[in-house]
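Left out: one protein chain. Kept in place: all the others.
Chain naming follows the written order as A, B and C, and within any one chain the residues start at number 1.
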Amino acid sequence: MTQALLYGVFGIALFGIGLFGVLAITHVVKKILAINICGVGVFMVFIANASSGATPDFVPHAMVLTGIVVAVAGTAMALSLVVRINALEKPEEDA
Amino acid sequence: MPVFDVASLLPLLIAIPLIGAIFSVLLSTKHAQVLVGLLSASSLVCVMAIILANLPSGGTEFATPIRYALAGWKAPLGIALSLDGFSALLLSLTVFLVTVLTIYSAYYFAASPARVRFWPLWWLLVAGINALFLSADIFNVYVTLEIIGLAAVALVALSGNKAGLTAALRYLLVGLLGSLCYLLAVALLYHVYGTLDFAQLAATAESNPLSWAALALITVGLVLKTALVPLHFWLPHAHGSAPAPVSAILSALVVKASFYLLVRFWMEILAPAVTNEALMLLGILGGIAILWGCVQALRTKRLKLMVAYSTVAQIGYLFLLFPLLMSTEGASGSQLAAQHQSALAAVSYFIVAHACAKAAMFIAAGNIIHSLGHDDIARLQGMAKYMPLSLFTFAIAGGSLIGLPPSAGFIAKWLLLNVAIDTNQWWWVVIILMGGLLAALAIFRVLDLAFIKPEQASDYIAPDNWQKVPVAMPASGLALALCTMALGFNADLIIDLIAIGGGE
Amino acid sequence: MISGELFIDLLLGIGALVTAILCLTAKDLFQAILLFISMGLLVTLAWVRLGAWDVAIAEAAIGAGLTGALLIATRRQLNQ
Partner (left out) sequence: MFNNMTLSDSAQQEGGLPSSVLFIVGLVVATVCLFLAMSLVEFQPTDQPLVTLVASNLEQSGVENPVTAVLLNFRSYDTLLEVAVLLIVALAVMPSGLQDAQQPFITVSKPRERSLVLEAFLRWLLPAIVVTSGYLLWTGASLPGGAFQAGALLAGAGILLLLAGHHSFNFNAPTARLLLVIGLAMFLLVGAGVILSSGIALAYPVAMSGILILVIEVAATLTIAAVLVLLFCALQIEPLGPQPNLGDKEKHL
């Protein structure tokens, strides 16, 4: 078992944990956390595979950098929607 | 040898909407944004027309896609744009619909403060769609998928009410999950084949466990985004609560974008990993989607939701493509290629017919909401008197969705039936006909109520705060509906275009 | 020597998995967020082990740091 394979398997495990979390958890913010964990798993598969050769492959590194930014963008959007929905729910609860 | 290279025009299809987005952010006054919109739309039309006019019509150029290596780096190091018949058709469809919907939106958002954010997001969405259809790189496709997904969510959330925001949030989470499944597949494919380029992957792909895993992940991810039953749960509310032009583009183009990718992967990039059983499975899900979508459309009480459920059914028809690709024993390679060609032509026709008809229907529904303030089907009684043009549009577009001759929907179903019979899969014929019947019931339920004479209605309520809409709004819908008719008479145009670039 | 290095990798990987599971099973949202941030930091170390320095910096700054800040801000809004 090499280092690359080890992290590859861990990446897939993280993806699985996140996937199960997304499907099983009802709390929205935790669902968003689960999606992020899923994403970290995918990035780990990328980076692990990139280091399987003698010199690391930098193309997956660049792809993961793009992926991280896109992931944070999606997370921010989801959180802002959660906050807006929450703000709309508030007055109803008071009444 | 033409004077200029068609390929060098391809980046313009992405750059023009991006420039439009930048200017609509910077110039936030109403007239400036509309002007930017019209300029961007008309320049897109010009570029697309030049590209279409210069497409190769024969010879060796005919059989290979047009490619453009961005940044001057050839694949696998760089990213290429590529154009073949199938993507050219979808791009033309995009440009055409976007132009009509831009004109419609100029009126729809005239008095709404949401327009400030609508226009930039609209052009970013268009850039994403064009970029996806042009992309020849599997990671680049991931980025375009995210552009489309996030822009679509932001546009759905423009409605600002709780139902719209909740639908947007669900749509976003589903989209993110789908993209991540796709991205994991990209990681696997890159690991195995060492390239991200469509053509290089197609040349080296073989049937091994990692290819199957990648294809399965891609399919799950994209089926989530395309909303095939049983993963359609997010679609009706997202499409039903968005502003009308947004619903129109979501149903007409956004779900087709992920379907387009599925076709690319199943027919081209990972074709060696495809099995007959998997093709059949997608077809069965498609068949269920047709019936389920139609039944739900019959049951729903809101007009826009009904149109959205009809999209679920129509997506089902698209997936009938897959079982029709199944190889039979003893068929030669050229026979199979011809079978693929005719199946793809039928489904492409379906995409175009549905896109025009569905956009027209959402425009009509949007007009009804605009002037009545609601879209409750039961309260539409006698409304044909107040908005004849919108309901006429609804009727024509509905005719195309049902598949009545001479509409484009009829030709599309006819082509599909032919391929089904040619490949001895007669059971699809039953499902296609039943789907048409159920769609007819749903459409006539609305038309029956709307065209009833007010005096005859038992509980007729005059609309209390009825507003007249500018004539351009129903007119743009009618133009799209009439297009479905015109396409019914010009079927060869589309079928010939599809053949460019090696057929698939 | 090699087994010793692999041991560190094993520890980092298992640590990330455990924090991920704890994060998703945590009762309290704040706890879950803190666990998520710690997972991000563990993963950052993993990137360093794999020689991906650029990714490590981005993960620490954006993946763990910024996402964590956004999550905590959201939680404050939800509790108000």
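Throughout what follows, a contact is a pair of C-beta atoms (placed from the backbone, for glycine too) under 8 Å apart; a residue touches a chain by one contact, two chains touch by 3 or more.
Worth saying up front: this structure is predicted, and the values here are computed from it rather than measured.
Remark: the absent chain touches shown chains A, B, C in the intact complex. Considering the whole complex, the residue from B:39, B:55, B:116 or B:447 that touches the absent chain is B:116.
Among B:21, B:285 or B:397, only B:21 touches the chain left out of the display. The residue from B:124, B:255, B:297 or B:452 that touches the chain not shown here is B:124. One of B:35, B:52 or B:69 touches the chain omitted from the figure, and that residue is B:69.
Interface note for the absent chain: among B:34, B:88 or B:143, the touching residue is B:143.
As for the chain not pictured, it touches chain A at residues 4-5, 8-9, 12-13, 15-16, 19-20, 23-29, 31, 45, 49, 52-53, 55-59, 61-63, 65-66, 69-70, 73-74, 76-77, 79-80, 82-87, 89.
Hidden from this view is one chain, which touches chain C at 27-29, 53-54, 56-58, 61-62, 65-66, 69-70, 73-74, 76-78, 80. The chain not shown here touches chain B at positions 11, 15, 18-19, 21-22, 25-26, 28, 69-73, 76-79, 113-114, 116-117, 120-121, 124, 127-128, 131, 139-140, 143-144, 146-147, 150-151, 153-154, 157, 166, 169-170, 173-174, 188, 191-192, 194-195, 208-210, 213, 233-234.
FYI, only the chains that are shown with their structure count from here on.
As a whole-number value, the distance joining the C-alpha centres of chain A and chain C reads 11 Å. Centre-to-centre spacing of chain B and chain C amounts to 39 Å, using the average Cα coordinate of each chain.
Shared interface positions of chain A, defined as residues touching 2 or more other chains, are 32, 71, 82. Across the assembly, chain B contributes no residue in contact with two or more other chains. For chain B in complex with chain A, the touching residues are 139, 142-143, 146, 149-150, 153-154, 157, 161-162, 165-166, 168-169, 172-173, 176-177, 180, 183-184, 186-188, 190-191. Residues 5-6, 9-10, 13-14, 16-17, 20-21, 23-24, 29, 32-33, 36, 39-40, 43, 46-47, 49-52, 54-55, 58-59, 62-63, 66-67, 70-71, 73-75, 77-78 of chain C are the ones that touch chain A when the two sit in their complex. Remark: chain A residues 15, 19, 22, 28, 31-32, 35, 38-39, 41-42, 45-46, 49, 52, 59-60, 63, 66-67, 70-71, 73-74, 77-78, 81-82, 84-85, 88-89 touch chain B in the complex.
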